[in-house]
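Take this structure first; my questions come after.
Here the complex is missing a single protein chain, while all its other protein chains stay put.
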Amino acid sequence: MTDADVPSPDEPAEPTPRNPLIEALIASSYGVTDDPLSGSNPGVRVPVENLYDLLAHLRSEPSLAFNCLLSHTAVDRPADGTIELLYVLQSLSTGQRLLVTCPVNRDNASAPTVCGLWPIAEWQEREVFDLFGVTYEKHPDLRRVFLDDDWRGYPLRKDYQDDFMLTPDEPKQ
Amino acid sequence: MTAPIRTLDDRIRPSDTPDSPLDTQEYFINMGPQHPATHGVLRLMLKLDGETIREVIPVLGYIHRGIEKMGEAMTYRQFVHLTDRIDYLSALVNNWVVARGVEVATGTETNDRIEYIRTIFAEIERIQSHMLWWGVLGMDLGAFTPFLYGFRDRETLTDIFEETIGCRLTMNYIQPGGVMHDLHPNFVKRTKAALAYSKSKLHEYEELLSGNVILQERTRDVGILSAEDAVALGVTGPPLRASGVAYDLRKVEPYGVYDRVDFRTAVGSVGDCWDRYWVRVEEMRQSIHIVEQLIDNIPEGKTMLMKPAKKIVIPEGVYYNQMETARGILGMVLVSDGTSDKPYRIHLRSPNFNNLWALDAMSRGGRLGDLVANVSSLDLVVPDIDR
Amino acid sequence: MSAAIVLLTLAERAAASLEVGIWGTAAWLAVAIVAAIGSMSLLGMALVLIERKVAARFQSRLGPMRVGPHGLFQTVADSIKLLIKEDIIPEQADRILFFLAPTFSLIATLLALVIVPVSPTLHLVDLNIGVVFFAAVSGFGVLGILLGGWSSNNKWSLLGAMRAGAQFISYELSLTLCLIVAVLFAGSLQLSEVVASQADGWWIWRGHVVTIVAFVVFIIASTAELNRPPFDLPEAESELTGGFHTEFSGLRFAFFFLAEFINMFVASALAATLFLGGWMPFQVGGWDTFNSVMAIIPGPIWFAGKVAVIIFISMWVRWTFPRLRVDQLMRLEWKFLLPIGIANVLIAAVIILSGLYFFPVGN
Partner (left out) sequence: MNVFGSGPGIERRVNVANNDVDVIVAPRGSSRPPGIISWFRSVAIAIRSLLTGMRVTAGYLFGRDKVVTQQYPENRETLEMNERFRGRLKLTHDDNGYMNCNGCKFCEIACPNQSIIIKDRRNPVNDKSELDQFIWRLDTCTFCNACIQVCPHDALEWGQDFEGAVYDRRLLVYTLNSYAGPQARLIERAIKKDEQPEELKATIEPRSRYGTGVPLAGDELPGVPALGGEDKEST
């Protein structure tokens, strides 16, 4: 349900949205902003409160039909104190692609699971949990996927330290 | 609020009401990490009821090398050689994904010669990957001879790589801004000979395995994956096309010079092992057809447009690009902070990791032998799953 | 092989007569046992080498090439390796059964081997119920595999053993029905008489389609009995990592291995004896000149040639086909081979009663 004809009052003036899809999303009620950093792909940023609703909308709206969650990953940004969750959505019927970025608090990283929308998210979210420590609410099977169950820490966080990590300048023993 | 963090022990519990008319007991059995049919170190926890499969729980991490973390400490050019080692049977396409990601992000235009060379090599690699898969499928189904035939015929194609690149498997050939070496003077001749050889062997494959009644019995209506399930489970590549979704990036989002060649996308209609088998065999034929169209028309030009020793700094942003490997869509998320010549974060959307989880949906209710056929028909490369 | 059988025969005669005294008999028996073991291992090793070489050629390889000229002594080296390997018994295994299982397997093979008629003189034991004996003893071999799978305390092994049980019991039926066809034609259960009855021509072409069908079904069923591809479900290395012998190593594994290959020889020898005339030369009733030319070639060579052809076909099939699934295997037996076998026995009976086969003699 894109409410393109009902402009939100608190909508900041976007400098030339690149894509009618993004325009429509920004105009909708999910608090979506355009992601200027998403390269050649259309990308949006969404607060975590509206994440599930937005993704559900993207999945179910027939004109969008993002029926394939190609990839779900995260980017650790310690400077901002956030971990950005990144959803790469692809529609196999329209061929459109959309990058959805959602920053979550780094210290208490948690997001709603989207397993119900795309079953593959179950394992992609497990990977993000394993490597970034983002916990997913109502996830059916939240456990580590690559590392051992008793592994400490989340290796892809920028501040991760381990006994056997190498520094690039020092040849390993 | 947050879901409880679980362990593998929580996961392996017999179901309360076994779905069987007889008074049977379910049991768990470890298939792998050292098992002949799992091609490496894939571990599957199987919940079995007799020979019938109730659930397949993949357990990963036996070859997790943290390539994404290692990539954060390497320059873009250095990172390319690590991608050889994820899906080693599609090493060149993996290289290409990184190369194109960097080229798109820095706005570098490549010339036709580079794109021709890349496309030809990618297709030759697809053929050799499928040949190896064909042999391995034969071995998994109990026929050892196809295994050796597949490996034997693949040699003629890896010889092409060795002549031009110097390596046979992990090649580090396609680089940001071009390719590492120009073509060897014998390349065209050797490739044509190898393609003619492969064609004759494909006919033999048909006779030896495709038409065989036992193979047909083992693959038809086994491991059916419907189109809806395949899309929802993020399955890509030949398994997705075998389910009837003709989604091939080479057609839908052409890269390289795929938009200049004529080829057909092989698709299935049911999504069983037979369709997956046939789609791959047909892809070998189509790939030969693609290379045949390109091999005589390679234009002249430089093969490396960026100075190898020069730093590559990418403007800040999140870049995503994807390509069709022999196993599915390989995507790369490249995050740059705009200052360093190293990626801030690099994520590889590996086709095998996403295809693997369809195994449970395919195999439930089947026999142990069907599971082996399913694993084989997905053509999993375990280092690509674990990265 | 044949020399060893002669020795064994002599030892048996000596033991029976006891004329050389108790120590002499014991010495003879020791020689006979060594000869038996030696001949069995030699036969097994030769078959393994042949299998590897033939398989290699099917797969455009060379096969073993390192030990001896063209790898002639490869299996000898392998046997020595297996003999001196550590004998691993899993901690949780049932030790007694684990020890018995490979022994049972080998004993069953040994028992079946003694009734094989190589030539009129080289016939170790000519039981008057030879065919029944074979059927009984080949059933005994399953016990070794079942025990092996059970005693290993390994789920893969158990799965393999259960598959073996189901498979062998099923295919035993077809095998026995084919034996019955041969017995009906020959009119005797004694193997020497079965061979003698084919003096005017082998049953495979004297008995119309019936014996051909029986022969083919016999080959299929015996391949399943021998647990060779495409019916190698009990071991199925790509499914069960080795099946019933997953946990066996060293000498115990060698026993299973040896038993499997000698069984192949025994089954081929039986097929040659029952349907291809055993050591009988190729004879056509009434064509005396032709028959006398054929008779110049000695019996053991005829026998060896026939066995070699059957073993070759078995290898050819093994290195070409994929494996069946377990339910398909059962379907093949109960829905195809068994009905065909029963119908075949009935038709055979009708043919024999009406004397419709070629060159009926003495009936």
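As written, the chains take the letters A, B and C, and residue 1 is the first residue of each chain.
One rule holds in what follows: contacts are C-beta pairs under 8 Å (C-beta built on N, C-alpha and C of every residue); 3 or more make two chains touch, one makes a residue touch a chain.
Note that the structure is a prediction, hence the values are computed from the model and not measured.
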item	value
Shown chains that the omitted chain touches within the full complex	A, B, C
Residue touching the undisplayed chain, where the options are B:I63, B:L209 or B:A230	B:L209
Sole residue of A:N41, A:T73 or A:S91 that reaches the chain not shown, by the stated touch rule	A:S91
Contact partner of the left-out chain, one of B:R11, B:H184 or B:R260	B:H184
Touching the absent chain when the full complex is considered, from B:I114, B:M131, B:L157 or B:A266	B:A266
Hidden partner interface residues of chain A, rising order	91-95, 168, 171-173
Hidden partner interface residues of chain C, rising order	54, 57-62, 65, 316-317, 319-321
Missing-partner contacts on chain B, residue numbers	74, 77-82, 84-85, 145, 152, 155, 162-167, 170, 172, 180-181, 184, 204, 206-214, 216, 220, 242, 245-248, 251-252, 263-270, 274-275, 278-279, 282, 286, 308-309
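In the analysis below, only the chains that are shown with their structure count from here on.
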item	value
Length of the line joining the C-alpha centres of chain A and chain B, rounded to whole Å	25
For chain A paired with chain C, centre-to-centre distance based on mean C-alpha positions, whole Å	65
Interface hub residues of chain B, defined as touching at least two other chains	none
Where chain A touches two or more other chains at once, by residue number	none
Sites on chain A touched by chain B in the complex	35, 37-41, 43, 67-71, 73, 75-76, 86, 88, 92, 95, 97, 99, 101, 110, 113, 118-120, 122-124, 127, 129, 131, 135-149, 155-156, 168
Footprint of chain B on chain C - complex, ascending	55, 58-61, 155-156, 159, 163, 229-230, 232, 236-241, 319-328
Of all residues in chain B, those that touch chain A in their complex	1-11, 60-61, 64, 66, 68-69, 73, 104-105, 231-234, 236, 245, 247, 252-253, 316-320, 322, 329, 331, 333, 335, 344-345, 347, 349, 353-354, 357, 386-387
